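Before I ask anything, let me first share the structure, which is written out below as structure tokens.
A single protein chain has been omitted; all remaining protein chains appear in their positions.
This part shows subunit A:
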Amino acid sequence: MPSTHDWINNPLGVVEGMFAASQNNPNSGWEAKAVEFFKDHLKEKDAHTWVPSLNDVPLHYLKPNSLVKFRCLIQDMFDPEFYMGVYEAVDPSTKVLRCGKYKDVTECGVDFDSRNTVTAERQTFYCVPIPGENPWVKEISSSCLGFVQARVVPSTSYAPTRQKRSYEEDDDMDDMDTQMQREPHTGPQSPTEQHGNGDCKRRETEAPSSQTAPASHLDLNFPLPGEKGPSCLVKVYEDWDGFKLNDTLEVFGILSVSPALSALADKKDASSSLLDPTECMETAEEQRVHSPPASLVPRLHVLYAKPLPHNNPLLPSATLEDNSAFLSSTLSEMASVRAELLTFLTPILLGDALAAEYLILHLISNVYSRRDVLPLGKFTLNLSGCPTVASYTERFYQIIQQLVPSSYYLGMSLQNMNQMRFVPKKDYSANRLVSGALQLARNTSLFLDETQLEQGQLDTAGVRNVTALGNLITWQKVDYDFNYHQMEFPCNINVLIASEGRSLLPSDCQIHLQSQITPPHMEEYLSSIHVHPQASQLNKFRMYLSVARLLNYSISDEVTKSVEDDFVDMRKDDPQSISAEDLHRMLVVARLLSLSLGQTSLSRDSWLRAKHIELLRRSRMEQHTCVNGNEP
């Protein structure tokens, strides 16, 4: 193994070396240096791709105490934790100072009475993989990784091509870390641990390349039902105030799966309760949630965490500002890609080009700022007039799913509305935030299928859920339920409502589909739509949508002036026709239109075009009103 990669395979060795070197020099600031060391190494070309990812590699293939990365969302924040930063071994022969940072378990007996003990503080976050992350994101990020990894880090013994391994083989692996091997032997001490391990084994034979759904006795608390993947207790050592709930991060840290963690948790129930009455005070549920078996929920000691502005693996990881070459090349292509995307989407929207145009605007919308309570830049689209035949909405969602990095389909059936948990709720007995479907990462596309709605009655939970959806759309916030009070969490979710008539939920913009296909041929037409375009084309679209969302935008003084004049003129003709709200919407449309064309400032042309498409849309709505007659 090349020694240059020791920092990946044995990061603790690096940390400890620095700690030992600092002992003679108390003010050496070794902690900052250690973090700096890893940051520098990760900055090297491609270095971050060498680090195995917890998202793609099953946990049991990863080497304990090695450096791993994890793309995740902060689902819950636990209480801060005091740990022994520096401690002294109790054994007099090895009476040396040891470093407890980045570790869960001490290596030797601890002399609690030593004066050299340093208590330090760290924060634990409960992290889950980004909810609703689409399969293509996972595929691309693991395919560009697996190859490199198999070459560089043989000790993880994981190659994506190998699908099955037997138990015996597992034990025979010589390069397997010893601790890993010990796990089955130490396990039986505790019932849950054993259980967890049994699970692991079963999993290996059943589905070796992916983590299966969590074992029934432990709810891993994913926001969306049916999610898979590992969740992780992430321990942060510095600047934890900078992290917020629902932030998406890429975490580089030291993986800790020590079986002692789970063993400790279980033994407490049995033997030590007599020793210390204070320890049995935590409820069993709380125990389970806060110290689950490490084989199910590994611990990750963070060396470096960077917030992800997006989770599109096709985009370079550096920010757009830093990567001007990439930016200029994509900007120049944007107009043509947009045209391509438009022709791609139009047949899917039954040949309605205007609706396709609005759909693009919706897909690149983003809450870029808030003025006191007002979120700016949101663009909730209500696509009314969707045909109810041949599961059109589902097909439509499949297309969306191919285009955006993360999305979620929510059929607004009565059952879903009444029974699903939308709003996260604090469970005080387990002391955790029980997730709900609206706990989503920023820029997730939420597809609400209102065609699923049938007659019936919404119960209390249903009404609350509809209210929560309404709040989400209007204010881009979700009020989390903390039992004694509610707490407001701002969010940034693109909501797309597909409905037959006008939606019962509010929306920023409603467009009625004008189908070019006559109803008798509908079913035939729908089945002929090609859902699977070429991969290269798809990737172009994916890149386009993500970049457009990240661009900066400004309005020059001259254009401001002309926009003002336009508004005054329009009002002069017919004050009823346009209100402040309409101006709000037109400004958003103009902004998104410019960005979709790769223009970072509003031009007169874009403004006129925005006005034009708004006019078309409104005239269509009026038409529709006449036909329908029951619209307000």
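Assorted remarks:
To be clear about the criterion, a contact is a pair of C-beta atoms (placed from the backbone, for glycine too) under 8 Å apart; a residue touches a chain by one contact, two chains touch by 3 or more; residues count from 1.
As a convention for this text, contacts and distances are computed from a predicted model.
For the chain of the complex excluded from view, the name given in UniProt is "DNA replication licensing factor MCM4" [choices: "MRAP2 protein", "Proteasome subunit beta", "Interferon kappa" or "DNA replication licensing factor MCM4"]. From the options A:F38, A:Y61, A:Y87 or A:Y392, the residue with contact to the unseen chain in the full assembly is A:Y87. Although one chain is not drawn, the whole complex shows that of A:L308, A:A441, A:V563 or A:L593 it is A:V563 that touches it.
If you put the hidden chain back, the residue from A:A32, A:A339, A:V389 or A:M487 that touches it is A:M487. Contact with the undisplayed chain is limited, among A:V35, A:A120 or A:A461, to A:A120.
Here the missing chain is touched by one residue of A:Q23, A:S429 or A:Q516, and it is A:S429.
Along subunit A, the points of touch with the absent chain fall at residues 76-77, 79-84, 87, 100, 103-110, 112-115, 117, 119-121, 241, 243-246, 258, 260-261, 263-264, 267, 272, 275-279, 281, 369, 371-374, 376, 426, 428-429, 431, 433, 463, 467, 475, 482-485, 487-490, 553-555, 557, 560, 563-564, 567-568, 571-572, 575, 579-581, 583-584, 587-588, 591.
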